[in-house]
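In this view, the complex is presented without one of its protein chains, the others remaining in place.
Chain nomenclature is as follows: A and B, assigned in order of appearance, with residue numbering initiated at 1 for each chain independently.
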Amino acid sequence: MSIREVMAAEDGVETMPRHESMARLTFARFLEHRMAVASAVLLFVLVVLVAAAPLFAGALGLDPNDVDLLNRFAPPSADHPLGTDELGRDVLLRLLYGGRVSLIVGLVTALIAGLIGTVIGLFAGYFGGWLDALLMRITDSVIALPLLPLLIVMAAVDLGKLGLPPDLATSPETSLYRIVLIIALVGWTTVARLVRGATLSLREREYVLAAVSQGAGSLRIMFGHILPNAISPIIVATTLSVGTIILLESVLSFLGLGIQPPIASWGNMLNNAQELIYEAPALAFYPGVLIFLTVIAFNFLGDGLQDALDPKALRR
Amino acid sequence: MTRYLIRRGLESLAVLLVMSFAIYGLMGLMPGDPIDVMVQSDPNLTPADAARLKALYGLDRPIGERYLNWLGAALEGDLGYSRLNNRPVLEVLGPRLLNTILLMGLSLAVALAIAVPVGVLSALRPYSKTDYAINFGALAGISIPVFWLALMLIVVFSVQLGWLPAGGMQTIGSEGWLDRAKYLILPVLSLSLASVGGFTRFMRAAMMESMRQDYIRTARAKGVPERRVVYKHALRNAMIPVVTILALSFGTLFSGALITETMFSYLGMGKLIYDSIMGNDYNLALVSLLFATFLVLLSNLLADICYAWLDPRVTYR
Partner (left out) sequence: MTAPLIEAEGITKRFEASGGLLRRSGPTVYAVNGVSFSVAPGETLALIGESGCGKTTLARTVARLYPADGGRVRFKGEDVTQARGKALKPFRRAVQMVFQDPYGALDPRLTAGAIVAEPLVIHRVGNRRSRRDRVAEMMATVGLSAAQMTRYPHEFSGGQRQRLGIARAIALDPELIVADEPVSALDVSVQSQILNLMRDLARDRGLAYLFITHDLAVVNFIADRVAVMYLGEIVELSDRDALFADPRHPYTRTLMRAVPVPGHGKRARGAGPAGEVPSPTDIPAGCPFHPRCPRAEAVCSTEKPPLEPIAGQPQRRAACHFRDEAA
């Protein structure tokens, strides 16, 4: 025993860096990406603002859905910092509450889509064979489809015909869940392909073979060993997909097929903008700018995360 | 190669078939069905009449049977009637398709005319100020909501400046290409701006990858002038993945076209799909959606063929 301790002490001399420094290195690489840092700050501010929306509502003594027909298209004032819309509702409050909806829809949908994609990619990559062929054909087909027209059809489906009670089928809350569901249904493909690729390479690693040789089951290997090591590309792809999803939600809501009023979303605030473009161009301006800023921030954030988490990968 | 193409072709056909069933099924779930619409518009119809009509049109049959009936008729060339237009679906579709091809073709040309040189410039000076500026611009282009971009273009060029029409196809009573061109500028601008960012980023990546290859180093070592290295060797090889991505992005481009057409009241396929769905013209919606799917699948097939043709290293069995 004593000899062994000496030996262990000997080869302990060349101890490697501790793991905290790995995380620090990743963080340092992220900080180097200035646009990503700026985006993270911007998104943080945005999240704080929309989270504080009720505080603003309280301070103004208004509700985002309060209609005030005597005060339509009011210019910015102390009562209405950004003015009012065509129904006399406060634009600032609607932007803040709409931001809640757009951000939550974006994040939740991205997470669900990421989850679907992860599971499909893991199974395809790990089991291979006919399952892989089938899943990848499905993935390729979904990628190949004209997504927006299909989303429009799915958004237009009368849920009453699927057996939902009429008042529930047309309620604004249902429109929220529906939009999350249908976008998630088509948005998982990127993650699925990435995870499959990572799984194909990871399943040949010796630590995976080691787990197999110990008798670990497929689920344990997939979720215990492969998934944790494939998490970087998943994080990057999911972050990038938030932007795409917010764009899709906004266009569907804009077309009147997404989030239904009175719930505000940045997309449906632009709903009437086209008809009102001569009267109140500013109404069309704010929501669009916010969508744009949020989406570009998520895209830069994804870029920065990619550089930080996977420095070997090609910088795009 | 031939066998590979046949296999891919059959696969695409299978996808189209599955999609036709899925879309057919979805159409059945659209709000209101044709008989209900009839009943509403004709007060003389009794519920008994409605039931009789449903039986007549086979609407009381199970979905699988109805679909097969529809498919049989469609394969014989009978794609049905458009309710909104009171004309056979195909007659409505034809001119719309041409308009969309015009819009997409022009936008693609504009987008590429910008993306290729800018992407190459970016790739030749990686991590320079120029590169960062280009990347910023490209990401901005990707992140901008197309419908909002269109809206802003209308605000600036139609409302404020009054230079260009806010929408439509041509001035009533006026003819000729010059007039049509005026109506095309804003839609083309908005659609090309929507796709130029992605192409630029892809062009940059492909060019950088190409510049890293051994034959580039060999060419340089042999003393081939840098201009020739870049434009003859590197760019040509970088175009292989770009051509592929072009064909693959047809679906995205079509989605963009739908928004653009809707925003500018441009009478193309995209607006047709949107209007037919919103107007409960499900026959038209079904066929035009399927047709769009067919076009997208075809472009994907073309991408594969191009790839095989351009890259001699790829072998097929």
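The criterion applied here is as follows: a residue touches a chain if its C-beta (ideal position, glycine included) is under 8 Å from a C-beta of that chain, and two chains touch if they have at least 3 such contacts.
All values reported here derive from a predicted model rather than from experimental measurement.
Screening A:G61, A:G129, A:G163 or A:G215 for touch with the missing chain picks out A:G215. Looking at chain A, the residues touching the absent chain are 4-5, 7-8, 10-19, 22, 205-207, 209-217, 220, 225, 228-229.
Criterion: only the chains that are shown with their structure count from here on.
Per the touch definition, chain B reaches chain A in the complex via residues 11, 15, 18-19, 23, 26-32, 126-127, 136, 139-140, 142-148, 151-152, 154-155, 159, 166, 201, 204-205, 208-209, 248, 251-252, 254-255, 258-259, 262-263, 270, 273-274, 277-278, 285, 289, 292-293, 296-297, 300. Those residues of chain A that touch chain B in the complex are listed here as 35, 137, 141, 143-150, 152-154, 156-158, 160-162, 243, 247, 250-251, 254-255, 270, 273-274, 277-278, 281, 284-285, 287-288, 291-292, 295-296, 299-300, 303, 314-316.
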